[in-house]
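For reference, the structure discussed in these notes is given below.
Only one protein chain is missing from this complex, and each of the others stays in its spot.
Each chain gets a letter, A and B, in the order it is written, and its residues are counted from 1.
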Amino acid sequence: MMSNLVSAFELVHSFDASLFQIIGLSLFVSLSAVAWSALISVPLGALIALNAFPGRTFIVVVINALMGLPPVVAGLIVFLSLSRSGPLGSWGLLFTPTAMIIAQTLLVTPIIAALTRQTIEDAWIEYRDELTAMNIGVAARAATLIWDCRYSLMTALLAGFGRAAAEVGAIIIVGGNIDGFTRTMTTTIALETSKGDLPRAIALGAVLVGIIILVNALAWSTQRLGARFSGA
Amino acid sequence: MKRLHTLAALAVLGILSITPASAEDKSIVVASTTSTQDSGLFGHLLPAFKQKTGIDVKVIAQGTGQALDTGRRGDADVVFVHAKSAEEKFLAEGQSTKRYPVMYNDFVLIGPKSDPAGIKGTKDIVAALKTIKEKGAPFISRGDRSGTNIAELKLWKVAGIDIAKDKGPWYKDIGQGMGAALNTASAANAYVISDRGTWLSFKNRGDLVIAVEGDKRLFNQYGVMLVNPAKHPNVKAALGQQFIDWLISSEGQKTIADYKINGQQLFYPNATDPNA
Partner (left out) sequence: MLALTSDLPMALEHVSVVAGGVRILSDVTLRFSAGAPTVLIGPNGSGKTTLLRVAMGLLHPSSGTMTWGGYERVAPQRRAIVFQRPAMLRRTAAANIEYALASVNVSRDLWKQRTAELLAMVGLSGLGERPARKLSGGEQQRLALARALGRNPEVLFLDEPTAALDPHSTKAIEDVLETIAAKNIKIIMSTHDLGEARRLAGEIVFLNHGRIAETGSSADFFNAPTTSDGQRFIAGELLI
């Protein structure tokens, strides 16, 4: 065990080029998924928070439930859709990083949407009278609340990133874990462990945890400093 | 503060605008087995092929059964597997028009040093399996329709054992690849059938050693096929055929033979063998 840890340490230090390619791809996939998801789910969450419509409660319950969508199920759904024999097969996206981004976006959207809805709903209780009295229209209300709550919403994005960066089930199914192309930190850890190459698996595990901690710290400090300086 | 916001917005836009390299550059998807990947063969072969032709080979490593299914769905251009009966079925279905033998190696029965079934050193794999069952010694099966799994099930049949009916708690069906099976065998002090290539490159042996080898029935043949473009128009037939042609060319065959771990050769090229 000790020798494995030592080798892992040496690997990280030697800045193995392929290691960096894997780390880079992991970040690219997960960050892209969060970015695309935010584009959809922040406005969606805000609109649900601010409007009454038939079936609203049902939608809220479904979105909350989907936060627990098992990654492998998300992977399976995307796999069946993108396979050449599936409905979107002509796009030729299976076994590409794009497929991985799609699968992770699917996983992350319910989380960001649900947290956004909660945040905006809470803020609306406070802002409702003022914004109604100022005759602010529906879209402008959403924009105002999203902007004013941007630091809290960052926490939602962070939760999404955590989920994306940590999962392996979805991306291994839709990405195929192809060497040099769709291999990420989590899929490599799974592979190297199954090959018995523990130093490499441990090295990547340490890097992955380190990155998650770093991103959390970054977002937390941005939230605190930003909130302090802008009064948000 | 505003500058920070602009920077953040640009970063996000930057991420969103990067499209991963399009699949229009020269590449093919090969559905292959975990044994060819885990043994490190592809790591040795593919760079040589890329250097010669500039073609990127993207390997999806699955069990033989899964790999052939990937071919059936049209999600791969070439399949490179090791279960002749399954490959011939693939051909019969019209999923490919020609099967090319490429190389062979052999399977070995791996087991713990302590040898609970008392079979270490025998040359008769069928007798060994019979003994394992009689003694109820722990045995790991891959259970994933891989070439290795198909071979294992065939051997039980030859031993006259209906393993699906007669298995007991000593028989553990894990449904995973070769590396995982070896890991499990190592942790559970159990027997497992492995291809020699993966065994030689496996780094987590623990107390495992080769228990039985050399039986002719442990012969393991690999074949490669182009997925039929008539059935799946998206298949990159020309590039795929280039890969196959290279594998069976004298250059490709030599590259295969050159792959060694600790001086030991893992795969033996036999593309010219008419019986393979």
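Please note the rule applied: a contact is a pair of C-beta atoms (placed from the backbone, for glycine too) under 8 Å apart; a residue touches a chain by one contact, two chains touch by 3 or more.
Please read these numbers as outputs of a predicted model, since none were measured by experiment.
Counting the whole assembly, list the visible chains that the omitted chain makes contact with.
Output: missing chain touches A.
For the full complex, which residue in A:Trp36, A:Tyr127 or A:Phe181 touches the chain that was left out?
In the full complex, the listed residue that touches the missing chain is A:Tyr127.
Which residue from A:Ala8, A:Cys149, A:Ile172 or A:Leu191 sits in contact with the chain not drawn here?
Only one of A:Ala8, A:Cys149, A:Ile172 or A:Leu191 touches the chain omitted from view, namely A:Cys149.
For chain A, which residues lie in contact with the unshown chain of the complex?
Touching the chain left out of view, chain A contributes residues 126-127, 129-130, 132-136, 144, 148-149, 230-232.
Everything that follows uses one rule, which is that only the chains that are shown with their structure count from here on.
Where the CA atoms of chain A average out and where those of chain B average out, how many Å apart are those spots?
Result: the chain centres lie 33 Å from each other.
Mind pulling up the chain B residues that touch chain A in the complex?
1, 4, 12, 15-16, 18-20, 23, 29, 37-38, 42-43, 56, 58-61, 73-75, 176-177, 179-180, 182-183, 186, 201-205, 232, 234
Tell me, which parts of chain A touch chain B in their complex?
28, 31-32, 35-36, 39, 83-85, 89-90, 92, 94-98, 176-179, 181-182, 191, 193-198, 226, 229-230
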